[in-house]
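A single protein chain has been removed from this complex, and every other one stays in its place.
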Amino acid sequence: MNFLSQYIYYIGAFGLFFIGLYIMLTKKNLIKVIIGLDILDTGVFLFLIAIGYTSGGTAPIFSKSVTETGKMVDPVPQALVLTGIVIGVSVLALALALAIRLYGHYGTLNLRKIKEQRW
Amino acid sequence: MNVIIATVLVLVMLVAAIAALIFKDLLNAVIASSVVSLIAAVIFYLLQAPDVAMAEAAIGAALVTAIFIIAIRRTKRFEE
Partner (left out) sequence: MRRIIAIALLAIIVMGISLAVREIPFGKTDTKVGEYYLNEGREETGAANIVTSVVVNYRGFDTLGEIAVLFTAAIGLGAVFGSRKKRKVAEEVEKSSLIVYTGCRFLFPVILLVGAYIFIYGHLTPGGGFQGGAVVASAFLLMYLTCRGKRVRDKSNKVVESLGGLIFVGMGLVGLVIGKGFLFNFLPKGEFLTLFSAGIIPIIYIAIGFKVGAELAGVLDNLIEESK
């Protein structure tokens, strides 16, 4: 139980990372590979936020009832992950647009067959 | 109590990710990946990061799924 309470978030984050990496390495359909990229991104963001957590801490926002910074969570990883999420979605949108054009040109989305048809 | 909730959520998230690996119908795989994004948003809230939870829920669960479904409509639906 103690082991779980220490490492459960790291196990979840790296589990997602490895499943996403396995999808990107072994699947043949291009859209499946892009789904794997999305899952890999989510795993990395989970790991970054799990590092910045302090036990018993609260969200880094002041209000009328929270007026001192006694126990607040680290705000820097949250800013980095905010930037990362937006960049992840723009990469995904551009990759899907290129996949649509590839399908229009070759007629298939199988990566092995596209590699064989050169020029 | 917090540890039990976190364990259950992480297990459901990993099962959904493995389901995205296994399904042959691409529409089902996209819905599984959107479940992963949604549970990640809940875990971000449990780790005291409300800004990131809002961004992941709005962008990862709604807009990315819509873009995937529009792209699947234009190409094939099944994985071979």
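Each chain carries a letter (A and B) given by its place in the written order, and its residues are counted from 1.
Note that in this section a contact is a pair of C-beta atoms (placed from the backbone, for glycine too) under 8 Å apart; a residue touches a chain by one contact, two chains touch by 3 or more.
Remember, it's a predicted structure, so these values are computed and weren't measured experimentally.
Mapped onto chain A, the interface with the missing chain covers residues 6-7, 9-10, 14, 18, 21-22, 25-26, 50-55, 59-64, 69, 72, 74-76, 78-79, 82-83, 85-87, 90-91, 93-94, 96-98, 100-101. The omitted chain makes contact with chain B at the following residues, 50-51, 54-55, 58-59, 62-63, 66-67, 70-71, 73-74.
Going forward, only the chains that are shown with their structure count from here on.
One simple way to say how far apart two chains are is to compare their mean CA positions; for chain A and chain B this gives 10 Å. The touching residues of chain B, counted against chain A in their complex, run 3, 6-7, 10, 13-14, 17-18, 20-21, 26, 29-30, 33, 36-37, 40, 43-44, 47-52, 55-56, 59-60, 63-64, 67-68, 71-72, 74-76, 79-80. Residue ranges on chain A touching chain B, taken from their complex, read 1, 4-5, 8-9, 11-12, 15-16, 19-20, 22-23, 28-29, 31-32, 34-35, 38-39, 42, 45-46, 49-50, 53, 57-59, 61, 73, 78, 81-82, 85-86, 89, 92-93, 96-97, 99-100, 103, 109-110.
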